[in-house]
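The complex is shown incomplete by one protein chain, all other protein chains being positioned as in the whole.
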Amino acid sequence: MLLDPGFRLEIYRRMVRIRLFEEAIIAHHPVGHLSIGQEGAIVGACMALNEDDYVTGTHRSHGHPIGKGADLRPLMAEIFGKRTGICKGLGGSMHLTDTSKGLICESAIVGGGFPLATGAGLSAQVRGSGQVSMCFFGDGATNQGTFSESVNMAAIWKLPVIYFCENNGYAVTTPVSRSHGQPDIARRADGFGIPGVTVDGQDVEAVLAVTREAVSRARAGEGPTLIEARTYRFDEHSNRLAIPIKYREEEEIRFYRETRDPITLYRVVLAEAGLGDDLASVDAEVREAIKDCVAFAKDSPEPEMSDLWDNMYSNPIHLPGKPRP
Amino acid sequence: MLLDPGFRLEIYRRMVRIRLFEEAIIAHHPVGHLSIGQEGAIVGACMALNEDDYVTGTHRSHGHPIGKGADLRPLMAEIFGKRTGICKGLGGSMHLTDTSKGLICESAIVGGGFPLATGAGLSAQVRGSGQVSMCFFGDGATNQGTFSESVNMAAIWKLPVIYFCENNGYAVTTPVSRSHGQPDIARRADGFGIPGVTVDGQDVEAVLAVTREAVSRARAGEGPTLIEARTYRFDEHSNRLAIPIKYREEEEIRFYRETRDPITLYRVVLAEAGLGDDLASVDAEVREAIKDCVAFAKDSPEPEMSDLWDNMYSNPIHLPGKPRP
Amino acid sequence: MNEIRNDTQRLSYLQAIIEAQREEMRRDPNVILMGEDIAVYGAQSLFEEFDASRLRNTPISENSFVGVGIGAALTGLRPIVDLTIASFCYLASDQLLNQAAKLRFMTGGQLRVPFVMRTSTFYNNRTAAQHADRPYPLFINTPGVKVIAPSCASDMKGLLKSAIRDDDPVVVFEDINLWGKKEEVPTDPDFLIPIGEAAIRRSGKDVTIVAFGGTVSHALAAAEALAVDGIEAEVIDLRTIAPMDRDAILTSVAKTGRLVIADNSHNVGSVASEIAAVVVEEGFESLRRPILRVTAPQVHIPYNGTLEKQLFVSKDRIVEAVRMLV
Partner (left out) sequence: MNEIRNDTQRLSYLQAIIEAQREEMRRDPNVILMGEDIAVYGAQSLFEEFDASRLRNTPISENSFVGVGIGAALTGLRPIVDLTIASFCYLASDQLLNQAAKLRFMTGGQLRVPFVMRTSTFYNNRTAAQHADRPYPLFINTPGVKVIAPSCASDMKGLLKSAIRDDDPVVVFEDINLWGKKEEVPTDPDFLIPIGEAAIRRSGKDVTIVAFGGTVSHALAAAEALAVDGIEAEVIDLRTIAPMDRDAILTSVAKTGRLVIADNSHNVGSVASEIAAVVVEEGFESLRRPILRVTAPQVHIPYNGTLEKQLFVSKDRIVEAVRMLV
């Protein structure tokens, strides 16, 4: 695969945006589930998509919109619960859904995105729009019944859906080895008659390559693909949940942080490709953008009680508890 | 496999009991979903079990208790909705659950039995009782999320469960080819790391053999097995549902009825084994038993309103609508 | 039961469902129909007219095919999902209540969810407790979902068409005890009945009877029987369960001072309970007597048909309740 240098820098830029966005969360408003360590999987998958392709994500929701190219200001304002947030402060950290970039749901119900992504694929097929639907989910989510149900439906109807597993090895404290009858998630694809591929999620271009193949199959009407990207979460499950037990070794965490960081690894690749000088300017640019979005979020107003009512239905309905006009 | 002649005749007897029981339903009280054509799969599976092993079944519920050796009188009385029915006339045709034979549920919610059977396996394991749990279900049911969820749990915990698919090719009018990403149901097992085997469901001894193997694995602590028995339903989906479309060929039905009837096929086997003379006496005996159970059902009283209240809770509770004593 | 427009056509309740779907599928290519064995449940004639791509026989995967419909609704289609039997609603309730009901709100209004889920209550049909639920209350506590329960063919047509054109998720409760009932139904392809408005089926000054779906005909029969004795009942057909037309109920009770509610849900936590709560909260001053709920008792539905049919709302049970009040 010969990638254009500008495109490669955009890959790099989006990974750094996710990383610094979340470091800013840690510094300024520590809520939620971070994607730090998983940027290669996310960005590799998103860069294989067109802007109008659909995406569903998870409780670990910050990476997907950024990977898909969303503006940072409304995302950070959402983290802060502000009215200028992408969801007006109503959705929050687990739900950074930017529909202008094709996102239709970041589901905090684990497994909730499978049917929705599948439905988006059905919609694209019925309308003949040529769009594909990218469904992000974790290793833990594959044990939810909606996974099998949805993959099967996409298989029957040859829907243009890519089921993309960010396998970070754990669901909260539960390792894949103790929650899956066998640990190769991609192997589940065969039972539904679709291809399943495993890829190194820390190698962003490898992820891009397998995803592009899945996207072409989907656009060609050949149906869904299951991609399992092996990755790792560098931080705790969530900033907000105290974990009283030790379920993974310090050694393991150090190994990933020090030798398998997708950004560090990609810097080496780009440097070898002669793009080393550009990295620093991308870094600086992203740092500025982060500063800007944090300031924007801090300065923004909170939503008002009337916003709750205004976002409930497509038509005005007088419901119990709604202040009479 | 060398089977004792008495055991073989018992296999035959149970198949004939299912067949004649359901023919009596057609003649006397036409309700429900019949297992005619599927007796080989059901009885082959049940004969691999001990009396205290657990069984869960489906809306097509008549075969499982008979296969497991249940008395016919309470079953037929249940069909007639009588108080002497196995479920006191409260459960009915889709729910012939005889707990004295290890049955714990005949679920009319398609897929509802998977977790229950898995739980019975967990119970046997925790209590160290040595029992196994046999989960019957249809081809259509495998698309329910509970199938994958439950099989996976049984796989992780190596539970003594046998997942036994009566694949009769259709879910109501929907053929397997249009509802399954790929049609080999047994192939789904591999995704969960358990063995999956396919067997000719019209060959009762073949079914018995594969089930015995699965039962030994289960009792030995080696975990669950998925068995797919290829079978065929000779009658309509249900006596009570008008099917306005043609979804299977007359030719196909005739082929199965005429050449793949599990009872006819087994008669040939037994005759070849020199048991031909015994068949007629088994037939006569079963015919008598059926006559007897129909008469019993007809003569039995209906349940009373108080029976509804008496079967709700383990302790007396005064609930809205309950007549004050 | 609605005023007859220019042209009408004699349709059963089930035919009205099919015609409403046919007309909306003609009108808007984004309307699709999904469900298990949909041809069996009435849609076979649609297969003759529409592209198979818009008629999807689904595998048995309730939570997911409802969710697939919702996902399609988020992305340009207007899906109708037929969930056949209402006892299967629990399986699909997560996608309905955690996704469809919440997504517009949770995205700050970025998304709309033009999604219809049809489901039919199969009571009085000797199919026992796992097929006979009337889970009307399941979808009313969580806001964000509209719920309708039409009582006759013309209402079904007009309300279902409104549901299909609505940009919010709508659950449609059909009643199989009504499927065969025929009446004159407007043929105007723009015949719509607004969601959220009750109908006064009969005027009266002595007592208000609120009913919906399968209980409306019993309420009307009860009113006729009571009229013989000079008791004039006002019969309100709720038509929409959520959002509820509280004004129609309160206005009627302000006139009659007495209220009986006929609802085939189990008693506890029923739609009837909600109506009673609204009236004792907002209409207390006009209440002259207790509010009586005529519902299914708090016991499961048995297979035995003789017992089963005694559990549901009937003309006699409504008459008896009214007589306790007047």
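To keep things simple, chains are lettered A, B and C as they appear, and every chain counts its residues starting from 1.
Going forward, a residue touches a chain if its C-beta (ideal position, glycine included) is under 8 Å from a C-beta of that chain, and two chains touch if they have at least 3 such contacts.
Nothing here was measured: the structure is a model prediction, and the numbers come from that model.
One of B:V31, B:I66 or B:A124 touches the chain omitted from the figure, and that residue is B:A124.
Among the residues C:T84, C:T208, C:T256 or C:Q298, only C:Q298 touches the chain that is left out of the figure. Across the entire complex, the residue among C:T8, C:Q44 or C:N98 in touch with the chain not shown is C:N98. Contact with the chain that does not appear here is found for just one residue of B:L34, B:A48, B:L75 or B:I156, B:I156.
Residue A:P303 is the one among A:G40, A:P115, A:G169 or A:P303 that touches the chain not shown. Shown as candidates are B:G69, B:G112, B:G138 or B:G201; the residue that touches the absent chain is B:G112.
For chain A, the residues touching the chain absent from view are 31, 78, 81-82, 87, 89-95, 107-112, 140-141, 143-145, 171-174, 178-180, 241, 243-245, 302-305, 307-309, 312, 319-322. Listed here are the chain B residues that touch the chain not shown: 54, 56, 85-91, 95, 97-99, 104-105, 107, 109, 112, 114-127, 129, 133, 145-146, 149-150, 152-153, 156-157, 307-308, 310-315, 317-319.
Remark: the residues of chain C touching the chain excluded from display are 63, 87-88, 90-91, 93-94, 96-98, 101-102, 105-106, 128-130, 133, 135, 137-138, 140-144, 242, 244, 265-266, 268-274, 276-277, 279-282, 284-285, 287, 289-293, 298-300, 302.
As a convention for this text, only the chains that are shown with their structure count from here on.
Of all chains, the one whose mean C-alpha position sits at the greatest distance from that of chain A is B.
Centroid to centroid, with C-alpha atoms defining each point, chain A and chain C lie 39 Å apart. Each chain gets one centre point, the mean of its Cα atoms, and the points for chain A and chain B are 44 Å apart. Among the residues of chain B, those touching two or more other chains are numbered 143-145, 178-180. Within chain C, contacts with two or more other chains are made by residues 58-59, 61, 63-64.
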